[in-house]
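On to subunit A.
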Amino acid sequence: ASKKIALSNNYAGNSWRQAMLQSWKTVTDQAIKDKKIGQADAFTTSENQATEQAAQIQNMILQGYDAIVLDAASPTALNGAVKEACNAGIKVISFDGIVTAPCAWRVVVDFQKWGRDEVDYLAKRLPDGGNLLEVRGLAGTSIDKEISKGIHDEVQKYPKFKIVGSVHGNWAQDVAQKAVAGVLPSLPKIAGVVTQGGDGYGTAMAFKAAGRPEPIIIMGNREDELSWWKQEHAENGYTTMSASIAPGIATLAFWVAQQILDGKDVPKDVSVPFLTVTQDTLDNALKTTPKGSVANKNYTQADVQAILAKGK
Partner candidate 1 sequence: MTRLFARHRILLPVISLAVLLALTFWLQPRAMSYFGMNLLFNLAVPIALATVAQMFIIKVNDIDLSIGAFVSLVACLTATVLVQQPLLGVLALAALVLAYAGMGAIVRALELPAIVVTLGMSFVWGGLALFILPSPGGESPEWLSALMSVKPPVLPMAVWAAAVIAAVTHLIAIRSGIGTVLRGVGGNARAVARAGWPVVRLTALAYGLAGLFGVLSGMALTGLTTSAGADVASRYTLLSIAGVILGGGEFVGGRVSPTGAVLGAFTLALAASLLSFMRLSPDWQIGSQGAILILVLTARLIFTRRGATR
Partner candidate 2 sequence: MTGKEQGGAAVVALTDVAKHFGSVRALNGVSLEIRAGECLSLVGHNGAGKSTLVNIVNGTLRPSSGELAFPRAGDAAAAKAGIRSVFQELSLCPNLTVAENLRISHSALRGIGWRRKAAAEIGQSLDTVFPGHGIDPMVTVDSLTIAERQMVEIAIGFAPRGGAAELVILDEPTSALDAGIAEQLLTHIRRFCAGGGAVIFISHMLGEVFDVASRILVMKDGLVVADRAAGAFTRESLVAAMGHVAADAPEESTASERALGDEVVRTDRGLSARKGEIVGLAGLAGHGQAEALARLYLGSTSSWKSPREPRMVFVAGDRPRDGVLPLWSILRNASASILPRITRHGLVDRAAEEQVAAEWKQRIGIRTDDLANPILSLSGGNQQKVLFARALASTAPIVVMDDPMRGVDVGTKRDVYTMIRAEAARGRTFLWYSTETEEICECDRVFVYRNGTISAELTGTDICEEKILEASFELQETGT
């Protein structure tokens, strides 16, 4: 119970990461008070850089942490540092941005499934098919590639769908808004927009500014997205779905680390579902989401023990 856990985070520049840091602090502070763990420090580097994060992990090795909980900037570029940590006897648990190093644990989210689910939902809502616009994330990252792959694979199954445009919105409302606004004039009527989270509101704004009818835009659990959806629903019955990883997944990873340090036998891959918001759960989700933040769920030790038990 005197073990030390570190959180290595590579970016702090959006509400998801901030909510994640907040969750981490809430849950770990309580865990320390409850003497379930000795220490749990959060470290952040700027600008999503694998090189800096690798250096950060190496520092954590020096600082003698027993486990490192890691949201990685790159699935492979940290493997060198992760291996060194493992060699030093440190448990490494990656989540969200996972690493491929075999010695590390992974709290995995099936990003391809996310993409497939989006298309499936649209297929249900739009039996006649139509044109789709894809708003991607940050070019050159693996999460972007995975989600996009899921989307494209699934669209193959529905010949009535056609992806007529694809832009990079960098998971940011303002960037998505700009990119979508730039291609809209050259696009035919759009029936649905597949997104990657954090970009739905910006996309909606771009459609509104261009005076085009609102397609079904898949949302990404941000508070502004959900409240826009709610408002539209009240006005004209607009319905969509929203999904994303809960930032509280960091706390899940934390408890996984704690369990591993406690000597429990934990499989290398722990899979977690998305946090999905539907029309039915929308009001409830909005109520529990702080203004300007993102829908979240903090995990408790009991939650995690249950998940692990189920996994066996």
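In this text, a contact is a pair of C-beta atoms (placed from the backbone, for glycine too) under 8 Å apart; a residue touches a chain by one contact, two chains touch by 3 or more; residues count from 1.
Selection rule: all candidates are chains of the complex that A comes from, given by their letters.
Since the structure is predicted, the reported quantities are computational estimates derived from the model, not experimental observations.
Trainee: Which option touches subunit A in the complex, given 1 or 2? Just the number is fine.
Mentor: 1
Trainee: Which subunit A residues qualify as touching candidate 1 in the complex?
Mentor: The touching residues are 9, 12, 21, 41-52, 54-56, 58-64, 74-81, 84, 139-142, 144-145.
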